[in-house]
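Note that one protein chain is taken out, while the other chains of the complex remain in position.
Take a look at chain A:
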Amino acid sequence: MTRSSVLLAVCGVAAAMFGFAAPAARTAEPVRIGIMWPLTGNAAAAGQASKAAVEVALDIINNAHPELANLPLAATTGLPNLGGAKIEVTLVDHQGDPSMAQQLTTRLVTQDKVNALMGAYQSSCSFTATAVAERYGVPFMVGESAALNITGRGFKWVFRGTPIASDYARTYMRFFADLKKQGRKIDSIAVVNENTDYGTSVGDAIEAEAKQTGVPVAIRIPYSASSTDVSAQVLQLKQKQPDVVIFISYTADSILYMKTMRNLDYRPPMVIGDDTGFSDPSFIPAVSDVAQGAMNRSAWDIGKPGSTTYKINEMYKAKTGRDLDDTSARNMQSLFALADAINRAGSTDPEKIRDALAKTDLKPDQLMMGYQGVKFDETGQNILAATYLIQLQGKQYQLVWPETAANAKLQWPMAGWTQ
């Protein structure tokens, strides 16, 4: 064998391995996106679930999926404005460590030369990683981290597709306004929050939004999530008689609240849990017999058979054996929004991608999530992000609001244990 034929063979093998060989037409240079998540460590489960979701999203973008035609880029192969270029993702693991997220961002930008970035699950990691992206001038899509301070630092390169605390607060108020229109009584609400950063910030956002929309907050009860007894709180609520009680709680405490309310025979017209404890896998088995009708939020819904969301869920299920969850779905939606911007930019130039992101205007019917759209303000926050409300009926949550998307009827007042 001559030296040149060896070289040719090696090239051939390499080409086959990397999939360069196939199309006769001139292949466009792939678009590289760097994504960082916790793939090991405490939050590994969330990172791994999102990883599977992104693989589904890449399949939808890179291959033709005419059955999902309402999503931009689904019907076509690759990004049409870039000559059908495919998206390649470099996925790295920051283990939930903010300083590692910082180093990995530098590596993705300088060595892997990615065109855009996405991540990073933990707010603390998104916070440090976005600062690096800003320095290098590479667009960073924050997939689903919720802390307020990630946007609003005057950054030009940071965008966030997911709803944050104030969006959830606005959703609750719109829900109340809807109920009032239907003639239901919402004279006052109560906000019960665990007293660390999470509960306090969400509680503040809800109180502020309630004030603005003229819904009186009868009582605000901060408490420690490690309490072994919550009777005092429940008795306080019982005295004030609010029409809705909103809980911003972790797992043990939300279960304890539901049980204590039953023990003290206190059943308000409605209880709304702000995700977290109410979404914990142990919540429904523990309290489904006493908390019938309790509400929760989720921006993701599987939807009716045949719908786009249902088909996406089937694809995800075929890969993982599980239904798609809210967190991973929000990440998927953020990646779709980023890909749409890159396609509109028609280029892998970071500056052009950034400008296209800033002009993003996706309508509700172009999304897989229950947002009212994707449109970024000057801080990079999606101002049309919103969420669905779901209700515990039997042994699972059903989507009950907004009515246009609902698959079950809202039960009001909640039945609690009286069924």
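As a working rule, a contact is a pair of C-beta atoms (placed from the backbone, for glycine too) under 8 Å apart; a residue touches a chain by one contact, two chains touch by 3 or more; residues count from 1.
Rule of thumb we're sticking to: contacts and distances are computed from a predicted model.
Visitor: For the complex's missing chain, which UniProt name, "Glycerol-3-phosphate dehydrogenase", "Branched-chain amino acid ABC transporter permease", "Aldo/keto reductase" or "Response regulator"?
Guide: Missing chain, UniProt protein name: "Branched-chain amino acid ABC transporter permease".
Visitor: In the whole complex, not just what's shown, which of A:R262, A:R297, A:R330 or A:K375 touches the removed chain?
Guide: A:R262
Visitor: Determine which one of A:E29, A:D197 or A:D289 touches the chain that has been left out.
Guide: A:D289
Visitor: Hey, which of A:A208, A:A252 or A:A408 is the one touching the hidden chain?
Guide: A:A252
Visitor: For chain A, which positions touch the chain that isn't shown here?
Guide: 195, 221-224, 226-233, 235-236, 238-239, 251-252, 255-256, 259, 262-265, 280-282, 285-286, 289
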